[in-house]
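Excluded from the complex is one protein chain; the other protein chains are retained at their positions.
So that you can tell them apart, the chains are marked A, B, C, D and E in the order they are listed, and the count of residues begins at 1 in each.
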Amino acid sequence: MYVFIKLVMQVSQIGFIKNLVPQKIGYRNVIYGKQVLALQTIFCTNNYYMADLINEFNDYRHRMNEVILGKNNLVMKRLWNLDTNTYEDGALDKKTKEMLGLVASMVLRCDDCIKYHLGKCFELGINTEALYEVFAVANIVGGTIVIPHTRRAAEYWEALNGARDISVEE
Amino acid sequence: MYVFIKLVMQVSQIGFIKNLVPQKIGYRNVIYGKQVLALQTIFCTNNYYMADLINEFNDYRHRMNEVILGKNNLVMKRLWNLDTNTYEDGALDKKTKEMLGLVASMVLRCDDCIKYHLGKCFELGINTEALYEVFAVANIVGGTIVIPHTRRAAEYWEALNGARDISVEE
Amino acid sequence: MYVFIKLVMQVSQIGFIKNLVPQKIGYRNVIYGKQVLALQTIFCTNNYYMADLINEFNDYRHRMNEVILGKNNLVMKRLWNLDTNTYEDGALDKKTKEMLGLVASMVLRCDDCIKYHLGKCFELGINTEALYEVFAVANIVGGTIVIPHTRRAAEYWEALNGARDISVEE
Amino acid sequence: MYVFIKLVMQVSQIGFIKNLVPQKIGYRNVIYGKQVLALQTIFCTNNYYMADLINEFNDYRHRMNEVILGKNNLVMKRLWNLDTNTYEDGALDKKTKEMLGLVASMVLRCDDCIKYHLGKCFELGINTEALYEVFAVANIVGGTIVIPHTRRAAEYWEALNGARDISVEE
Amino acid sequence: MYVFIKLVMQVSQIGFIKNLVPQKIGYRNVIYGKQVLALQTIFCTNNYYMADLINEFNDYRHRMNEVILGKNNLVMKRLWNLDTNTYEDGALDKKTKEMLGLVASMVLRCDDCIKYHLGKCFELGINTEALYEVFAVANIVGGTIVIPHTRRAAEYWEALNGARDISVEE
Partner (left out) sequence: MYVFIKLVMQVSQIGFIKNLVPQKIGYRNVIYGKQVLALQTIFCTNNYYMADLINEFNDYRHRMNEVILGKNNLVMKRLWNLDTNTYEDGALDKKTKEMLGLVASMVLRCDDCIKYHLGKCFELGINTEALYEVFAVANIVGGTIVIPHTRRAAEYWEALNGARDISVEE
């Protein structure tokens, strides 16, 4: 560990480890001590974190869906098929339906559902201005308790749009 | 009571009380005994009930909004203004926004909110097929607990579309 | 009005209008003036009210389901079929599944869903003591906001069990 | 029916049926035909409706609590005792606790819970301006879906404060 | 960093760090850069993760309960005692009650509550097929927003049943 610390110190001084990402997990940064905090700042210059936010979500979703479907509960299987059908083109087009799914997920405050529909909205080419109007409806209807979910939705949307990192100029 | 029933029968026969509506209150019919059930059937021949479903909602909403706004709570006033702005044309058009408001209201299971947005959807010319696709999203996302609210939404939609009464052929 | 009351009094004395029920609708009594309150007391001697609580629910549900299914939205139709399948005998028997449906409906505070599952629990022979243990789980998990729904559930359960009226001795 | 209407008209003219109230049930007026609407207008001149809103709530609550407690489910009984203890004076006074109970009931959108806490707030002397600030917090936190419940809360608060009827001057 | 990776590689090659687990926290993997991703793959060969999912939950729960109970709020203490009593054998047996608690927790989408009841269901010997029928009821009643919670429930159930890792063959 001593070596590790030492190495990192060196690394941070020379800005060497671009590929490493801060150990940001769940909704917040892993906080290290002062020295490692410096390390984290360096890590944030790389371009892995935001893309990984998407990969992690899809990966976990994929793996656990396999576990669930592997149990052969027919009701679960048929509900999931039905879920897919719901968002197909019909009297309303896919875009509208995905926005409906998104706003419903937001007011029900289901982060993973929000991510799923954000992914679909992105694929279908919905632009950021339109998306934030969906956010606005969700926040007005559902109130300020929707705000924390809007934050995570905004972060995920940045990731989908290729943001490498979200930082605030001081 | 025998006399009462008899009188009504006479009246209905001479087409005099067309304006009377079944005493349908809340979400269901007032159920009388067998004899009065016959009475009710007579009442149902008139065309007031379904329209009244709309009038009652708008009337109560109007009166109570006056009471609330009369108290001059600034937060309440500004929230309500903001609520109106939310559904104006923007990157998304009014139609889409009203459908977003509707689906959000459905999954949150707020009957009065549903009625309000159904009224707006009707004014904006959204057709029944599109509307039922909004219902479908709400039911899939929110589950079978949304069904009772979908029943009341369907009834209100029929009323908006001019239905005089909803009956099922046996 | 005096005449009306008098007529009813006579009628009730001759036991003619047994079928009439007090105009109890929604969650509370229709309140008349003092005289009519007396009238109501007479009405309450008949055995229709509690049964009507059940009939009204089933009637409205039946009629509106017809309206909804008549629109041929496939997602809605398939969801409803799936809903039926969910409560069939499987690894768990119907009784257990209906109690699961009941407790889920209670914590989600869906009165109509509660009534539906209470009807099924009654048909399947679940006794009152067991039922109140389901109520207890719902109230502990969901908190005191479940109490008003428990009141309406208790009333409906009494109706299913043949109660003619619920009154409290002073 | 003609006779009935006529009789009532006579009665109202002689001020005999002061005690009669409009058959307002649930959240909206019972709508009759035109003639009966006139009848209703007459009924509205009496001072029973708003008080009855309170009496009906308390009556139904009282009766159904008796039914539930009569089943001797210990968990239910103890939860209800605990519920009472929760709002006793402590580090926070009763007033504050009842406002906490009220705002919690509002954001959870439980009309009967709201009425219960409004009754307690009224007994404890909380004034209308303070009460509407509780409403404002509930509406901001919980969003516009809280509005319909705020309408019913406002109506009940008027009733508690002795309003005889709520009407809007055109 | 290159050095660091290299060190770990060596360590893994000699099978020395079996005890290390991937830094999977919250609901997803800690994502490192490309090189560290390789590192993670190595870590996944050990058998600690799934068991830790259980230990972490129990540990945090235990520690925080101590903090809360240490404040001596009587309402909290009594509510928790009552919570324990609710699931004791009665007219319904413990198994049924734990399934009731589970389905209620699922439709209310409370991950920690779900884990608690899954633990109890496991102790009481409920099998996987029965458990998935509880999942099915929860998903039908509560809708697709319950799916993400079902994923986490499925993962925890695998952990309880001794799974070492959940992976999907490509």
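Note that a contact is a pair of C-beta atoms (placed from the backbone, for glycine too) under 8 Å apart; a residue touches a chain by one contact, two chains touch by 3 or more.
Just so we're clear, the structure is a prediction, and the values are computed from it rather than from any experiment.
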Partners of the unshown chain among those that are drawn: A, B, C, D, E
Residue of D:Gly101, D:Gly119 or D:Pro148 in touch with the missing chain, whole complex considered: D:Gly101
Chain B residues touching the omitted chain (full complex): 74-75, 78-79, 82, 85-86
Contacts of chain D with the absent chain, listed as residue ranges: 82-83, 86-87, 90-92, 96-97, 99-101, 103-108, 113, 127, 129-130, 132-134, 136-138, 140-142
Chain C residues that touch the omitted chain in the full complex: 107, 139-146
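Throughout what follows, only the chains that are shown with their structure count from here on.
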Chain pair repeating A-C, as identified from C-D, D-E or B-D when over half of the contact pairs by residue number coincide: D-E
Intercentroid distance (Cα basis), chain E paired with chain D, Å: 44
Rounded Å distance between chain A and chain E, as computed from the means of their C-alpha atoms: 21
Multi-chain contact residues (two or more partners), chain E: 82, 86, 107, 129, 132-133, 136, 139-142, 144-145
Contact graph of the chains (line, ring, star, complete, other): complete
